[in-house]
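Shown here: the complex without one of its protein chains, the others still in place.
Chain IDs A, B and C follow the sequence of writing; residue 1 opens each chain.
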Amino acid sequence: MRGDLVVMAVALLVWGLLFWYLVRLERRVADLEKR
Amino acid sequence: MSAALGDEGVTVEARALTHRYGHRAVFERLSFSFRGPGIVAVRGPNGSGKSTLLRLLAGLLRPSSGESALTAGGRTIPPRERHRWIGYAAPDLAFYPELTALENLSFAAEARGLSSPAKRGRERLRKVGLEGRENERADALSSGMAQRLRLAFALLDDPPLLLLDEPGSHLDDEGRRSLASWIGDEGSRRLVMIATNDEREGALAGQRVELGSRGVGDPA
Amino acid sequence: MPASGSSSGRAVWAILRKECRSEWRTRYGLNAALLFAVTSLASTSFAVGRMSDRTDVLAALLWVVLLFAALASLAHTFVRETEGHTMTLLRLVATPTSIALGKLLFNLLFLISIELVTVPLFLIFMGAPAPRWGPLLAILGLGSLALGAGATLVAAIIAQTRGRGALFAGVSFPVLLPILAAAVSGTRAQWSGAPVTAELRLLAAYAVALLAASLLLYDHLWEDA
Partner (left out) sequence: MIARGLLLLWIAGWIVAAFLWAPLVPVLGETTRVLYFHIPAAWVTVLALGWSMVHSLLYLKRRNLEHDHQAAAAAEIGLLFCVVATVSGALWAKAMWGAYWNWDPRETSIFFLLLIYAAYLALRSAIDQPERRARLAAVYSGIAFVSVPFLIFVVPRIYFSLHPDPLINPRGKVDMDPRIRVVFFALLVGFTMLFFWVQSLRVRVARVEHRRQGSVA
């Protein structure tokens, strides 16, 4: 297993998680603004 | 600046003056215009913004919206310079405790660039009945004497506009009587605005600004 | 009403004299600062011992002691005003610029009087080699000017915060860092015989930049005292 592929996978995973967190956060902010 | 107003006199105006603390509007769209000389009472229940209005007019506070204008000697005075054209006395005006009454006044006079500050300070102390207390430290003064010192400070350079916030507080009977007569004759020479709920002081005024609990002012 | 030009100069002078008189009457600030400077100096020299050969460390230690003595005392002149609620009186008799300049001059005098005591003692305690007095005094002078300008401005801000002086060291540190670095480098150069012009120019530039920024910012310092 080439080490840098593992690192790449981790980087992509971290980015995916961050992106998902931000999208969810945006939805919560949107309904906070409505209330 | 001569003791009296000079021919142009002085006008103080509020144009849709609004001030909020956080979201609570103390008063909204307050408008009035008074020409000196004369006495104006600023009346209203506690929390209706009497002190806030005086602080705004003194240039100590920036209004949330709207503006106040002061014209004296034929010139409109920008808020930045306003402190030189007004006399202000309020309960929260504190003096330097370690300095004496006279040192406080002569410092104030000197900082304002007035001539012979010490002599002027002595005169004002005598005027408010504090002669003999010149060398007493400010923190040693009783609350009544401290209030007299505030009035002396407000009169330091014969300002065209006098802003007095509850001038009678802490004064004894003699103090109140001399205050009433003193305001009477100052009122003939300059524009005096008094924030008060004290009937006697209110009665002195020829004109009024009524700050209702709703916060909307309507000059009487 | 008096013309604005001359009277703001007189206002600065009146405020400076008032500050000196108040300080002389209470003497609280000067004693605290001198005690602080001498104790930090003594503890440094006790811990480090004589270091006549390591002038690079000496330069750093000198300025750390001076910096902390300044941090311990320069906020006092504004904190005293807000705690005593005398800010309203001050704002009624002088423009924000005169107030700040008056206090800056006082802080400079204060800083110089601390240095008059601390620097000679430092040189003796630490067994420092004889300094080149010309460059050293120039570095001390410009360093103090920049230190005073930066510290006074930050002090005016933190005097209006909840913690009053508590925040002063942390909040002013990034602003004072360039002064510390240039002053240490200059003090080191004067000991090693190198020219100090580069550091002097830097300190002067920073002092001017700080004073220019201050003049623009003073009006926004006090608005709802």
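Keep in mind that, in the parts below, a contact is a pair of C-beta atoms (placed from the backbone, for glycine too) under 8 Å apart; a residue touches a chain by one contact, two chains touch by 3 or more.
Quantities reported herein were computed from a predicted structural model and do not represent experimental measurements.
> Which visible chains touch the chain that is not shown?
It touches the following shown chains in the full complex: A, B, C.
> With respect to the chain omitted from the figure, which of C:D53, C:E83 or C:D224 is a touching residue?
Selected residue, touching the omitted chain: C:D224.
> For the chain left out of this view, which of C:L16, C:L145 or C:V175 touches it?
Spelled out, the listed residue whose C-beta touches the missing chain is C:V175.
> Using the touch rule from the top, list residues of subunit C that touch the missing partner.
Where subunit C meets the chain not shown: residues 56, 150, 153-154, 157-158, 160-163, 167, 170-175, 177-178, 181-182, 184-185, 188, 199, 202, 206, 209-210, 212-213, 216-217, 220-221, 223-224.
> So that we can see where the missing chain sits, which residues of subunit B does it touch?
21-24, 62
> In the complete complex, the non-displayed chain touches which residues of subunit A?
3-5, 7-8, 11-12, 15-16, 19, 22-23, 25-26, 29, 32-33
Quick note on the criterion: only the chains that are shown with their structure count from here on.
> Starting from the mean Cα coordinates of subunit A and subunit B, work out the distance between those two points in Å.
About 61 Å separates the centre of subunit A from that of subunit B.
> Which integer distance in Å separates the CA centroid of subunit A from that of subunit C?
48
> Which positions in subunit A touch two or more other chains at once?
Nothing qualifies.
> Can you list the residues of subunit C that touch 2 or more other chains?
Where subunit C is concerned, no single residue meets two or more other chains.
> State the interface residues of subunit B toward subunit C in the complex, per the touch definition above.
1, 58, 60-62, 73, 80-81, 83-85, 88, 90, 92-99, 103-104, 107-108, 110-114, 153, 157
> Could you pull out which subunit C residues touch subunit B in their complex?
For this pair, the touching residues of subunit C are 1-2, 4, 6-7, 10-11, 14-15, 17-18, 21-22, 25-26, 84-86, 88-89, 91-95, 98, 219, 223-225.
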